[in-house]
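Only a single protein chain was left out; the remaining protein chains are all shown in position.
In order of appearance the chains are A and B, and numbering begins at 1 in each one.
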Amino acid sequence: MPDGVTGTGIGAAVKRVEDQRFLTGRGNYTDDINRPGQTYAYVLRSPHAHATIKSIDTAAASEASGVVAVFTGADMEVGGLPCGWLIHNEDGSPMHEPPHPPLAVGKVRHVGDQVAVVIAESLAEAKNAAELIKVDYGVLPAVIDMKTAEAGGTLVHDDIGTNKCYDWGIGDKDAVDAALAASAHVTEIDIVNNRLIPNAMEPRAAVADFNGANSEYTLYTTSQNPHVIRLLMGAFVLSLPEHKLRVIAPDVGGGFGSKIFLYAEETIITWASARIGRPIKWTADRSEAFITDAHGRDHVTHAKLGIDDNGKFTALKVETYANMGAYLSTFASSVPTYLYATLLAGVYTTPVIYANVKAIFTNTVPVDAYRGAGRPEAAYLLERIVDRAARETGVDQLEIRRHNMIQPDAFPYQTPVALAYDSGNYQATLDSALSLGDVSGYPARKAGSATKGLKRGIGYSTYIEACGIAPSAVAGALGARAGLYESAEVRVHPTGSVTVFTGSHSHGQGHETTFAQIVSDQLGIAMENIEINHGDTGNVQFGMGTYGSRSLAVGGSALVKATGKIIAKASKIAAHIMEASADDIEFKDGNFTVAGTDKSMAFGEIALAAYVPHNFPHDELEPGLDETAFYDPANFTFPGGTHICEVEVDPATGVVKVDNFTAVDDIGRVINPMIVEGQVHGGVAQGIGQALLEGCSYDSDGQLLTGSYMDYTMPRADNLPNFKVATQSTLCTHNVLGVKGVGEVGAIGSPPAVINAIVDALSDFGVKDISMPATSAKVWQAIQDARG
Amino acid sequence: MHDFNYQKAGSVADAVSALNAADDGTVMAGGMTLLPTLKQRLAAPSDVIDLAGVSGLSGISVSGGVTIGAMTTHAAVSGSTDVKGTIPALADLAEGIGDPQVRNRGTIGGSVANNDPAADYPAACLALGATIKTDRREIAADDFFNGLFETALAEDEIITSVSFPSAEKAAYMKFPNPASRYALVGVFVAKTAAGVRVAVTGAGDSGVFRASSLEQALSSNFSASALDGITVSADDLMSDIHASAEYRAHLITTMAKRAVTAAG
Partner (left out) sequence: MPTVSMTVNGKPVSGEVEARTLLVQFLRDQLRLTGTHVGCDTSQCGACVVHVDGESAKSCTMLALQVDGAAITTIEGLANGETLHPMQEAFRNNHGLQCGFCTPGMVMSAIDLVKKNPKASETEIREWLEGNICRCTGYHNIVKSIQEAAGNMGG
């Protein structure tokens, strides 16, 4: 990153604008919001993973103290929660899209499925009344395991006659089979990418407020993308026109993907608010979050990597089962397909690749995007199989990677799985990481560990990912039902201060700071004169929100485009006032100058003139200085890098300690290095969490065994080391800022580095694999099993 | 949480009579277990009788061993120079209970009365041969813990203090559950005038227990090497998503060795 950048422009480590309110308890999160006359909703949920609903008796609950209304699925005649991406099977037929009613109708399909909602004067009264609802369930066998589900028998959705949502493929299967058959060596691996529970620290919440005077709905909700919620809820579920539905996502306490999706609860209370004519608040308990927030990952994969006599990869064949859970969540179908299999080339020149993905319904919580979404699964698979290939063929871990990497002069590089990488230098990030991580000192550290009776191992991950999710035309051709552009409005006020309206949303990323830095840089005005406004469909033009590390690459590009329009318009005004040709106006450091003269006007003077247009030729020059831009990306962006992990394993207990973790990521141009480092830290912590600690577990009846922090291991401060983090920038070639995205790199690159390090540490025992999360119990057992 | 009557007891006797007067009363010490239980609606007592205002229930005194008032917080025990000077292992144990905020509120009396199978204090009580004093009698630790969440306490009986005799050597080694941070296995070893005692928490199917095979091995030779090759049977140990019974059995010996080494 640029050293010594001062001030507030691009590259400066500006302290965050939003911190003052967060640090003083003046954040404004959804549950902090209260509306006059507010009621409280409590959702009665299924205790069974799979059951028919024979009857629901709400009579006693309706009569209970403080109860305003009780509704069940029979009362709520609305559309189902939609899925935003249509995937086609290999045979060309469309995927199955079973209905997803906000309140269950006829059947419940996972523990936590919504059965009824009680609305009362207080939350306690709502909960008390819910205990009086009598539901007669006909309990059915639950289907939890994907391969059992694939075989049929018990069906999650009876009407579709199968538990397979789709059977999708990409790449040339015949060419891959032929290349594998001709390979000198084939490495095979079985991979489980463990199911995770996102656990943003702020539980989901919503406040719905229907105003009968003008038939307008206002919904405050914990969302990463309020416009998408408005569109999906309004158009597809409740049939509300968008001008009558305002969705506000105020301060949001973390998302990590889990707050992208349209959920049942916010939909139910929006609908119910009009029925009762009063505002309704719903806030999830953490226990509810565990059984209702969309989970992440959950792949089971078998893969084969062919290698020729020269150590070059010849072909990769991948067969993946991806768990969809009980219903299709908003973007669930796209995750194990276009966000996963398209990344299977990684940073390598593997000439032919084929992947088949079977998406399976089970009686579990729906699975959808979670930090990285598909790309961590691809990176983990690749970096594990490459690690194993190196061990099997006796090639050094770094050598096998370097030998197969795409060369720095090979860009743009077309992979065999649809993507075209625009830029990168994987060798440079690797070299940088080796240096930062002091890999040359590793043998001494290993010896030091040995004197303590500990096994040290080192693991590498040279990964790539794709951000910015794509030109709308490409996404549309692949089945996306939404565009994937972003919007920005730059509203210059008469005195020269600026309000920016962005369709991106910040739930921890710090857009109020970084986006202001960009505007400050572009318009040459001070940051304190710039306000970033987001998250309210009532005042922000349509936007797609924040996910997939897209805010800067797409939203930032839209912002630059809008500031470009501002400069163009302001130049016209300057030309008019200074009686010059617009072509002769130069804009630099906040001043408009007539080229070759000393005639100059400051940005603020032009702003004032724009709103006091006493002598404007109105047929040529409109008053005002307020521009909107929509930016549709030309391609994905491709961040990548090298993560190196060293672990110490205590063979007596199986305890793994991460000791020395290095991440060098190529994220393109860095706007704020402080925030970038923070994003990498957080992502790496989630990646180490996946690798060592976090694993969702169901029993065979579909009861969630990891349903609270008593059993689901969240990474805590003493589980993690300090991280060594650096960036190495090759610029994105197709957006004006040259940025690639940083939100997910940490979570994508780190898990294979950790697991490869553990396998390395245990190689003396003959251990060849360890599945995530590599808990002490699992590591100890692996050592026992290897010892025989 | 269901609502209840909240009463602040002025004395132990008050608390006992309030308990007896209530339909379904419960006493509250620090509330670190009771309140989460009530929040989850797993219990619905008619009356919650708070012992916080009862004088004389907290404090630490030293005479031969250590006597700790029932309402003494874990933070007070871990920070006590008296405890550190007399039975440092007990201060170490208290330092490892829960997190700092739990230690600021949670009490020894509450922990012992609750007898959670993964709690730490029961191991210390059993290994050190503590005496649990109540409003009406003294109960030897050996007779006190009766399985999962069960104790010898009568319904209306209230712990007032716990007395720990000094030990020649003692140490507690906890292997925490990665998620809850309760003991997955906790081993308290003590070499006392009455012999070597090894108590294990977190692992047993019926809660805290003494590991006789380890005690025998250590009786003749109180050193870690004396435990080489000594195994604990996995038969009566818990098995769950965090650890198999076999892993717990292995950890018992491993933690016992480390405890013996730490005990010096």
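Going forward, contacts are C-beta pairs under 8 Å (C-beta built on N, C-alpha and C of every residue); 3 or more make two chains touch, one makes a residue touch a chain.
Owing to the predicted nature of the structure, the values given are computational and were not obtained by experimental measurement.
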Selected from A:E486, A:D536, A:D626 or A:E677 as touching the chain missing from the view: A:E677
Return the single residue from A:G11, A:P102, A:G169 or A:P203 that touches the missing chain. A:P203
Considering the complete complex, of A:H507, A:R550 or A:K778, the missing chain is touched by A:H507
Sole touch to the unshown chain from A:D145, A:D177 or A:D285: residue A:D285
Which chain A residues touch the hidden chain? 15-16, 18-27, 29, 31-32, 124, 199-203, 251-254, 256, 285-287, 507-510, 674-675, 677-678, 681-686, 708-710, 714-718, 720, 722-723, 746
Touching residues on chain B - with respect to the absent chain: 1-6, 8, 31-32, 35-36, 38-40, 48, 50, 52, 75, 98-102, 104-105, 180-181
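Quick note on the criterion: only the chains that are shown with their structure count from here on.
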Given the complex, residues on chain B that touch chain A span 1-3, 40-41, 175, 178-180, 241-244, 247, 250-251, 254
Contact set on chain A toward chain B in their complex: 124, 127-128, 287, 652-654, 693, 697, 705-706, 709-714, 775-777, 780-781
